[in-house]
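All protein chains of the complex are present and in place, except for one that has been dropped.
Entry: chain A
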Amino acid sequence: MRRLVVDANPLVLLLVGFAAVVASLAVRDLRTGVIALTAYAVAGAVLLPSLRFALLRFVAVGVASVSVVWSTWLLGGHDAELALTAGLRIVVLALPGAVLAAFLDPSRLADQMGQRLHVPARFVVAFAAALQRFSALREVWVQLDRARRARGFGPTRNPVSLARHGGALAFAMLVAALRDAGRMSAAMDARGFADARTRTWAEPAPWTRADSGLLALGLFLALVPWLVR
């Protein structure tokens, strides 16, 4: 059971997450919100490999929803129940997707987009290729950070200094990303990427019975608030 989400088709994860957004639209009173969230929490407790991670996400989403509760109370006529409902709505909207996104593997997603959704292959491959450079970008970031500190350009504790440091690193990372894109596309075209007519895929893009089951469960969970409201 605990492998279900880890092994799940990335398209299913996305669809279940989007369904949660639709579910949140039905949360118009406190009772509906509590029931919807409980349904998601029970499903998560049974299916997720690590509850600790889900709880951490819950805290992050909860902090974000506090701003919604407060602002709705202040600007929506000082109605506490209305404000709490708005906060619960945000948790229902965001939490399932925020948790499931951690299990989303970009390469598998690209395989599904190319072979199952039949998104044009050039777009999919360029997307997958760029995402593979992601760890290289992180490496660039770490090196730049160390180099700036070693040369005495590191940030102080001052937030302004930290922001400037972050801005300089972000700019340098953009330059590195653009140069990388140039190098990579030259390499891809040298292998006939632009003019290829028939393409094959290295990995299959399966849709298993477990995927169908998880999708059905996700759609059912999204239906719960619409049914009980």
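To be clear about the criterion, a residue touches a chain if its C-beta (ideal position, glycine included) is under 8 Å from a C-beta of that chain, and two chains touch if they have at least 3 such contacts; residues count from 1.
Just so we're on the same page, contacts and distances are computed from a predicted model.
Engineer: Between "Cytochrome c-type biogenesis protein CcmE", "ECF transporter S component", "Xanthine dehydrogenase subunit D" or "4Fe-4S dicluster domain-containing protein", which matches the UniProt record of the unshown chain?
Structural biologist: "ECF transporter S component"
Engineer: Check the options A:71, A:143 or A:158 and report the residue that touches the missing chain.
Structural biologist: Going through A:71, A:143 or A:158 one by one, A:71 is the residue touching the chain not shown.
Engineer: Return the single residue from A:6, A:42, A:174 or A:227 that touches the missing chain.
Structural biologist: Of all options in A:6, A:42, A:174 or A:227, contact with the hidden chain holds for A:174.
Engineer: Even though one chain is hidden, which residues of chain A still touch it in the full complex?
Structural biologist: 14, 17-18, 20-21, 24-25, 57, 60-61, 63-64, 66-68, 70-72, 74-77, 79, 82-83, 85-86, 89-90, 93-98, 100-102, 104, 106, 122-123, 126-127, 129-131, 133-134, 137-138, 141, 163, 166, 170-171, 173-186, 188-190, 193-194
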